[in-house]
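Only a portion of the chains appears, each positioned as in the full assembly.
Labels for the chains are A and B, by order of writing; each one numbers its residues from 1.
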Amino acid sequence: MVLVRGHSLLGAILLCSVLLLVSSNEVGLAGKVLVFPYETDFSFVTLKPRMAMELRAFTLCLRVATELPADRQIILFAYRTADYDELNVWRERDGRVSFTLSGDGVFFHLPPITTFRTSLCLTWETNRGLAAFWVDGKRSSYQVYKPGHTVQPGGTVLLGQDADKHLGDLEATQSFVGEVTDLNMWDHVLSRSAIQAWHYGHRVPEGNVFAWASIEYAPSGNVLVVDDD
Amino acid sequence: MVLVRGHSLLGAILLCSVLLLVSSNEVGLAGKVLVFPYETDFSFVTLKPRMAMELRAFTLCLRVATELPADRQIILFAYRTADYDELNVWRERDGRVSFTLSGDGVFFHLPPITTFRTSLCLTWETNRGLAAFWVDGKRSSYQVYKPGHTVQPGGTVLLGQDADKHLGDLEATQSFVGEVTDLNMWDHVLSRSAIQAWHYGHRVPEGNVFAWASIEYAPSGNVLVVDDD
């Protein structure tokens, strides 16, 4: 236990160092794809939001592809504050996709995430707690999840790794391998037609939390930025 | 046994009370979706038909989505008179969809009902007993079922629960979880082109038994009425 804690502490120090080292953010990924080529416990990309992420509603969209086997847990999006996993999206070992707001999550049966690009959006609002995934523009069945909740500001968004167990404790077996592109996030729920427009690559108002074309990001470890072709 | 019967009786009394309590029907669900967020034995919606349901033919259409696992029995539509399950539609444990008219049913191999919306119609007429499901506008193979039969009037339509074993004996493990919208029912068999028009959201004559836009309904328990988006 002491050793594990010591290891976690070391991890935390390393991650903090890394986050400092990569603090020179780069800006803008229009027409680019992030490629995570290997399973590692050290490759990730931090994303800097355009506003404090105190959210009572949101739409998160990204395009994702992976060669990982269907029964491998995968972190798809991790937003963590000092104490909590504020907002995580996972592909679970049983194939379901989960969405968690600082605590137990809610699980959705979606089509498999494959080597072909899936466009994946997640909408949630605090009023009635209506949560849904949108796969290639089609909405899942609503689930009611944490009405009244507010996502807390002041954390860090990571792609590629989950740092939630202990700050900085990254696990290769949960890491993302594959491609991510066109991530956008809005502080409100987009309409069906807006989500479908985004899916088909039509022009929609860019995200006011994250906008891929002008996103501030910092890659670390083995991550490639390549042309989307 | 006595205890179970006592429980059923209690359930019957409770259901009757509930049905009385919810007798102040609401009207019209145009652009709305019914969301049954959790597995319960107390959440349902009663629907009041526009005419006595003495039917020698019908078309029943609805759009449905669910997160329930593929091997879970699900009640999709239940019309019950005092003594009989007059007209039920089930998703069975083996994935087939069944249609019963007061007795043993007939089973169809349809594509799975998933988290994405399926448009599902059922047509039947007494003359030759031709029964078919229509999934997203495509007709299943006909099956011959109860030629000569007449659906009896005077019952209650329930969404979300099956009350058929004993009046009021609702079982959580058969309950519906997910979304239902755009339910319409006609007292005749619609043509292929009319069913396809309904599927694609084009204008068709509204149901004369049930018409979603002007439907009289009474939700009970944990059921949400949300905008369809």
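Here is the rule we use: a residue touches a chain if its C-beta (ideal position, glycine included) is under 8 Å from a C-beta of that chain, and two chains touch if they have at least 3 such contacts.
All of these numbers come straight from a predicted model, not from anything done at the bench.
> In total, how many copies belong to the whole complex of which 2 are placed?
3
Heads up, the rule we're going with is that only the chains that are shown with their structure count from here on.
> How big is the rotation, 0 to 180°, that puts the C-alpha atoms of chain A on those of chain B, in steps of 5?
Here the rotation carrying chain A onto chain B measures out at 90 degrees.
> Need the CA-centroid distance for the pair chain A / chain B, whole Å please.
Their C-alpha centroids are separated by 39 Å.
> How about chain A: which of its residues touch chain B in the complex?
The touching residues are 107-110, 128, 130, 133, 135, 138-144, 191-192.
> Quick check on the complex: what are the chain B residues that touch chain A?
Within the complex, chain B contacts chain A at residues 33, 35, 37-38, 65-67, 69, 114-117, 178-179, 224, 226, 229.
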